[in-house]
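Shown here: the complex without one of its protein chains, the others still in place.
So that you can tell them apart, the chains are marked A and B in the order they are listed, and the count of residues begins at 1 in each.
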Amino acid sequence: MALVILILKIYVCFSALIMIVYTIRHFIFTLNRVAGEQRIYYQDIMDSELPTVSVLVPMHNEEKVARDILNSLLGTSYPGAKLEILPIMLADNPNETLETLENVEIIPIDDHSTDGTKKILAEYAAKYPQVMPVYRQDQKRGKARGLNDAIDMARGDIIVVFDADYIPGKGIIKDLAVCFKDPEVGAVMGRVIPLNTKHSLLTRLLDLERSGGYQVDQQARHNLKLMPQYGGTVGAFRRDIVIDIGGFNPNSLTEDTELTFRLFTLGWKVLYANRAECYEEVPEDWNVRARQIKRWSRGHNRVMFGQMWPLLKSKYLTGREKIDGALLLGVYATSFIFVLAAFCSLALFFLGEMEIFPGILFLIMVITYNAFGNFAPFYQIATASFLDGGAYRIRLLPLFIFTFFFNLWYVFLGFLYAVVDVVTRRKTRWDKTSRYRKTEVTS
Amino acid sequence: MTPLFIFFNSIPYPILLAFLIFLLLILLPFVPAIRELVRPKDSLALFIKMDYTKNPRYFDRAFKDILEKSLEKVGYEPGLKKVQLSKNELVDISDSKVVPDNEIVGNILYVRKKFTSGKRVYLNKEIFAGESAIIGEKNVLRAVASDGNITISAGTRVIRWVGTEGSVFVGSDCVLGKLCSCSGLLEIGKACVFNALYGKPINTYKMPDKEVVSVAPKMKNVDDAAWYVSENHFSIPPGAVINNDIISKRNLTLKKDCTVAGSLKSYGNIVLDEGVTVKGNLFAEGDIIIGGKSTVTGNIFSQSYIRIAGNVRVGETGTIKSVIGKKGIELTGNTVIFGYVLTEGTGRVL
Partner (left out) sequence: MVKEDRSGNDEKGLIFYHRAYRIFPSGGVRRHTIEILLLFLLFGLIVYLLFPLATRLTSYFSKQVLSYVMPPNTLQIIQKPFLFRHVYMIDRIGKFPGAFFLLITLIITLLIMIVVPRLKNIPKSFGTWISLAAAINMISCLFFLFFSNRFPYDIRIFSELYVETQVIIWFLIAFIVPMALAPFPVNIFLKIGVTGFILAYSVIFGCARYIIFLYILTKHSYLFMAPLFFIFGPLVDSVYIIGIYSLFISLVATKMKGVMTKWRWSY
């Protein structure tokens, strides 16, 4: 029994240490973002010789949002001869030689849609030659699989990916593509900004969370030359690298995270473009949000199991990058660590071993558990909102306590699912986030 | 008597008070949050300018566009007209305008043909000149746009911008505001200060050919003709030809007459000695120093300073490339840059 108690106490100490490390990390990021030197991105570069680009838009039952994104992409200011927008299409003759890329190429990837998505894509394809939809019917579903199919067919040197609910601005494709002039860059991520913030408490909190995550966290990682993350949308990557590494992992629920780490371990860099902003839709429903974070946690933790060792032994990364990478990989595991530590504390409590030392540590753990969740701590969110010019929205911070247990629980579940996935090597099924848009935003 | 009443009545008042204080102190921090939730004052999505694209010719074109749209409502007859721009403004419309020495002009000027100002004139509002604008010596002006050529004489200070569809000729010792851009040739004199320039191309002042001084750092006990790698430095010997990109964690020096068919990237400084040719881009976390008679066909981007010696060529005819130094840029004479120059710090023509 004494041994059990000792183990429990050691685990609580270990957990508190982990929480303290993450807290310090977040604080360093916050301080760097507001007071440190900012490492500017390449959006100001004007170059008449930009790379060819294919824009991929995975779609599954996206009739509510499809027109908006297609209209936005068709309005892009990217030099017309260099851009290809490809929705994925089942080629009748896969051996048919595609013409040399002359115009904008938009590839919406229709992935087993059962609503009006196909009809919308066909309508746009008939009207705009640069829109070349890809229809996936017989293949297995999934974003990663759809992207792989489209990448094979795309002709651009650079692939830009947008989720279907996004509304890209006129200049964003150029802002993303220009960074590939840097020979070390493998991928780039822009900033995601929620559009439907007004809807409810959930959307307002998610808006704050996104602010913290992008304006402060990602930008600080970019400043400090650590590991900004490619997020799978509002992002771009070099086509030939992804083909060389065998494409996206079709069993991954977070193929973007996996790509990030694979790129870094192979010596490429991922940049973060804080100036390249794009609107998105965030979940308006708690059930949808629950599924979303459970999926992120599951996918991210699977990546952690698969990529931790390659990260630590990569010869291309500095010590700092490896530490940050390990912490980044572990971010969705902290809920599990915390929940287990909470159980240990509970056990110690009933065993009468709570005295002050583990008690204090439990306390430290709770307060420093990034105060209300592991996505962004409160001071990071406040700072980000401040930088964004927000004022009254900062007052919503105490309401994050209501998402604390919620996030904790579903991230914890995601971790457990990931463990089962890895142990049993089971295949995953893609779960799409619901859309809410009622009227067209663009025309 | 309801059960709730009975329950609360059974609790002694001091305890009830303590409970209420406890409840109040827990709930009070939520009050501003709930107020913002119920009566939002800041619930809109962050604004993104959806039609934003990086356009170096933005300021003068936008100004001309807004001004002409406003003038269409009041007419183009010569004289003073009141128009609504960002606020109410007086516009002085004329066919040609000459402003004598030492004058202060407080209105926006819309000149259909030629505008000329004397010495030490203060032009406190924007100017548009249809055919050409000649700004006299030691003027202070807010901004000038034209469809023709603009000449800015020595010692003039521009507060905001200069932009034209034609060419711009800038004398010595001028300050060029936030942006000096044109669709044609941009010539800049000595000792000028700038933030951003755009021209096809940008030419710095002509200076006599003199012996080019090496900018490569001197290293003790190192053979200049050798490949050299140390903890902080990577040096490529003179005359080397490399057909690849180079990415270096160290300071990177290319000695005299090297040729690189690829891009260079360094986490330290990049130094190109005299006569180096780079057929690609330069990216550095540190400074970029380009020696005399060097050529870079691509973009130059530094998170620190860029110093370009004389007789350097950046870009090629028919292309647009950029020179971007976050903290500062120094140019010298006989330099040709095809495209865009930008610094967040101060740009100088030495």
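Operating definition for what follows: a contact is a pair of C-beta atoms (placed from the backbone, for glycine too) under 8 Å apart; a residue touches a chain by one contact, two chains touch by 3 or more.
None of the values given here were measured: they were computed from a predicted structure.
*Asks:* Out of A:F14, A:F305 or A:F402, which touches the unshown chain?
*Replies:* Looking across A:F14, A:F305 or A:F402, the contact with the absent chain belongs to A:F402.
*Asks:* For chain B, enumerate the residues touching the unshown chain of the complex.
*Replies:* 12-15, 17-19, 21-22, 25-26, 28-30, 32-33, 46, 142, 157, 159-160, 173, 175, 177-178, 191, 193, 326-327, 344-346
*Asks:* Going by the touch rule given at the top, which residues of chain A touch the chain that is not shown?
*Replies:* Touch with the absent chain occurs at residues 27, 30-38, 40-41, 191, 201-202, 215, 219, 274-275, 277, 286-287, 289-290, 342, 345-346, 349-352, 354-356, 359-360, 362-364, 366-368, 371-372, 378-379, 382-383, 385-398, 400-406, 409.
Throughout what follows, only the chains that are shown with their structure count from here on.
*Asks:* Just how far, in Å, is the C-alpha centre of chain B from the one of chain A?
*Replies:* Here the centre of chain B sits 32 Å away from the centre of chain A.
*Asks:* Which part of chain B faces chain A closely enough to touch in the complex?
*Replies:* 29-30, 32-33, 35-37, 40-46, 48-54, 56, 198, 245, 247, 262-263, 265, 267, 280-281, 283, 285, 298-299, 301, 303, 318-322, 324, 326, 339-340, 342, 344
*Asks:* Which chain A residues qualify as touching chain B in the complex?
*Replies:* Listed in rising order, the residues of chain A that touch chain B are 39-40, 42-49, 72, 77, 167, 169-171, 174-175, 181-184, 193-198, 201, 204, 207, 211, 225, 277-279, 388-393, 395-399.
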